[in-house]
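Have a look at the structure below before the remarks.
Excluded from the complex is one protein chain; the other protein chains are retained at their positions.
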Amino acid sequence: MTRRVVLTGIGVRAPGGSGTKEFWELLTAGRTATRRISFFDPSPFRSQVAGEVDFDAQAEGFTPRELRRMDRATQFAVACTRDALADSGLQPGSALAGHPEPHRLGVSLGSAVASATSLEREYLVMSGSGREWVVDPGYLSPHMFDYLSPGVMPAEIAWTVGAEGPVTMVSDGCTSGLDAVGYAAQLIREGSVDAMVAGAADTPVSPIVVACFDAIKATTTRNDDPEHASRPFDGSRNGFVLAEGAAMFVLEEYGSALARGAHVYAELTGYATRSNAYHMTGLKKDGRELAEAIRVALGQARADATDVDYVNAHGSGTKQNDRHETAAFKRSLGQHAYDVPVSSIKSMVGHSLGAIGSIEIAACALAIEHGIVPPTANLHTADPECDLDYVPLTARERRLNTVLTVGSGFGGFQSAMVLQRPEGARS
Amino acid sequence: MTATSVTTPAPATRAVVTGIGVTAPNGLGTEAYWKAALAGVNGIRELSRFDAGRFPSRLAGEITDFRAEDHLPGRLLPQTDLSTRLTLAASDWALADAEVTPETLTDYTKGVVTSNATGGFEFTHGEFRKLWTEGPEHVSVYESFAWFYAVNTGQISIRNSMRGPSAALVGEQAGGLDAIGHARRTVRQGTDLMVTGGVDSALDPWGYASQLAGGRVTTVADPDRAYLPFDTRASGYVPGEGGAILVVENPDTARERGVRRVYGEIAGYAATFDPAPGSGRPSRLGRAAELALDDAGVAPGEVDAVFADAAGIPELDRAEAEAIAGIFGPGGVPVTAPKALTGRLYAGGGPLDVVAALLAIRDGVLPATAGTGEVPETYGLDLVLGEPRELPVGTALVLARGRWGFNAAVVVRAAHL
Partner (left out) sequence: MKTMTLDDLRRILRECAGSDEGLEAGESALDTAFDDLGYDSLALMESASRIQKEFGVAIPDDEITEVETPRALLDLVNGSLPAAA
């Protein structure tokens, strides 16, 4: 018997408003949440723009002890997990109020740079602001091991929900958020678990990460116009806008979700990942491997290219990505690539590295739920090589049965996922 | 999700190991490591990379005989951390062992899943330093990927033209078995060949200090008495570097491409997580072992050896001993921990134990748990002590635990094509 996977709870922390509701309002209004970096003085850096989250940890209910222990990304993930559970009608604690058994519940958390913020803070303390190569063990934080090896992040989620099944972190760079959910769905599908808390978190707005992307000139230099700096597919774009954020989900086996009367946002019917085996940061123009991932994911969903009602693009706003991706859509969807709406929410919330794949899944589930296609903000004059319908500026109402979301990341990862309106509500 | 795919093979698809590459503190290369493990050659020594005089611990399982330029093209050196160089060397050796070339199979039928617990830490330490002492414009272009946890998967994929499903998993010391389990899953879902395993290294001053912050590293200074898992004198562990990379394949396509020898089969896998600290409820390690045996269709009585996680902390050693005795009965199965000679290798630990288990199957011998002498009777363990023990090994269970509560178990058994 085939086991099916459904999404029954969502929690989001993204720039421009902390919760899921604020996130969706931002997207449907086509508002942007990118701004000049406020966490530190960005003036020595090439790119000075980011999508920052106004996260009030105390208002989120974290105790001082938890805050001392948890990296910012972990706090985001835990806050989203609490929301996702509540949204799904489940109670946190030692097993989810009887559903399911603790060892049948697992956690899959995506993150690309994990505890980068805490690492940098502790580094400065231990190294005398970088002067000493042999750091001073006298200044060693008891939590430094947690930042060195970020397994503590999914562990905190497991403790939050009482999971005693498989717990892991999926760290595939910028496809982590998509792949962590895909990994979770595989475990439910194969029968190892009945439910997973899955999603991703990244909080990379720190000097070292900004410097990383400065070095390869991948981030925007539109520093004088930060609100309009993330411009996927627009001819004037010049790099992505670094951001932070998180999204977590409750995923369940369809039958047990139905049995407890859970609200189903969407069914996850297809997922595939491929690698380009080409370059750690570069993309070939032809989009071949991303197209293959899309083709395989649609095949699993038993969907034709023409069934796709909306494509949530990776749309990072680098010239290289936008062209690569456009080629992949044409290669995998054929003529339908020109007809289907394609949009990038990174135009509004920026690119939160490992987290964004999950934030985009949240956008897709909400798009199906509300029958609205989020737009690509800041898209005024498309790059002539990007000739699809990218839903410029304004959201559109449209009934969505089948939605495709894709991701592309350093290391060559190319991933695609198909979400569909729950059966019964589909026709 | 591929369970619905029309291309999904029958559930009976096995995943066999056709190639092995090892970089261990007591041996570079599979046979060098295995010889050292059987001879009791210790890879634990005083750190040589920096003066750890101010540190409360100064020992590590440090690899001292690896010269990257002897094994890798010069082009890869400026852009890689030591952990990635060790990974790429190990994967080269594993692929050569399996007689895989870039022309073997087609590109989407080969994937990579590795585990990584600490990223390219020494490399990133250098770049943090440049940022804060010289300024952002001096940070390397390679930092954006030399640091992150996916680097080894990506670099193996590029070096060997592997375009199939790939991933990187993090779960501290348990993650390496999760990677092997996911490689098996991916083969079962229809990918012909996976490169898997894990390698870690973080023995620069900052990385080493960070490992000490975990509070479980021994402060005993004598390399031969520092890491004594299951011993009454157990005082903590010694961190090490290195690990193992394996080639895991569908036996049908392996046979078609002319493979004649396999090391064995990844027959079962499971993972669990411990209840939250303070809950008072017991570890779920035993549950992971039982689920992995069920997954393999193996009864406890059919298991010939257990390769233990061997934390080297009395409380954790006792929990593991209880889990083993709970399944196999007191003294019911020979148990060993060759990692006593390498230190704990994080993502590399589980895969290196899987290699030891496969070689035990091949050669009919279990390496001893070096150094350990006196095991509390209450543990109920038949621990291999002193000398290697010769016995036929058809099936072995490998256990791994990661800090915070990760448990993973892999069952390997003898196999033929």
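Should a chain be cited, it is by its letter among A and B, assigned in written order, with residues numbered from 1 in that chain.
Methods note: a contact is a pair of C-beta atoms (placed from the backbone, for glycine too) under 8 Å apart; a residue touches a chain by one contact, two chains touch by 3 or more.
All values reported here derive from a predicted model rather than from experimental measurement.
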Handout entry: Chain not shown: contacting residue from A:Ala215, A:Leu268 or A:Leu400
Key = A:Ala215
Practice task
Looking beyond the chains shown, say which of B:Ala32, B:Leu47, B:Leu76 or B:Leu417 touches the absent one.
Solution key: B:Leu76
Handout entry: Touch criterion as defined above, residue of A:Gly128, A:Gly282 or A:Gly371 at the omitted chain
Key = A:Gly282
Handout entry: Which of B:Glu31, B:Asp65, B:Glu137 or B:Glu374 contacts the chain that the document leaves out
Key = B:Glu137
Practice task
With the missing chain put back, which residues of chain B would touch it? List them for me.
Solution key: 73-79, 137-138, 140-142
Exercise for the section: Kindly note down the residues of chain A that lie in touch with the hidden chain. Expected result: 215-217, 279-282
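Simple rule for what comes next: only the chains that are shown with their structure count from here on.
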Handout entry: Interchain centroid distance [CA atoms averaged], chain A/chain B, Å
Key = 29
Fill in the blank from the handout: Counting only contacts in the complex, chain B reaches chain A at residues 1-7, 50-52, 54-56, 79, 107-108, 111-112, 116-118, 121, 124-125, 127-129, 131-133, 135-137, 139-141, 143-145, 147-151, 153-155, 157-158, 160-172, 175, 178, 182, 185, 189, 202, 205-207, 209-215, 270-277, 279, 281, 284, 287, 291, 346, 402-406
Handout entry: chain B partner contacts - residues on chain A that touch it in the complex
Key = 2-3, 5, 44-46, 94, 102-103, 106-107, 112-114, 119-120, 123-124, 126-127, 129-131, 133-138, 140-145, 147-152, 154-155, 158-159, 162-173, 176, 179, 182-183, 185-186, 189-190, 192, 207-208, 210-216, 218, 268-281, 289, 292, 296, 299-300, 302, 409-413
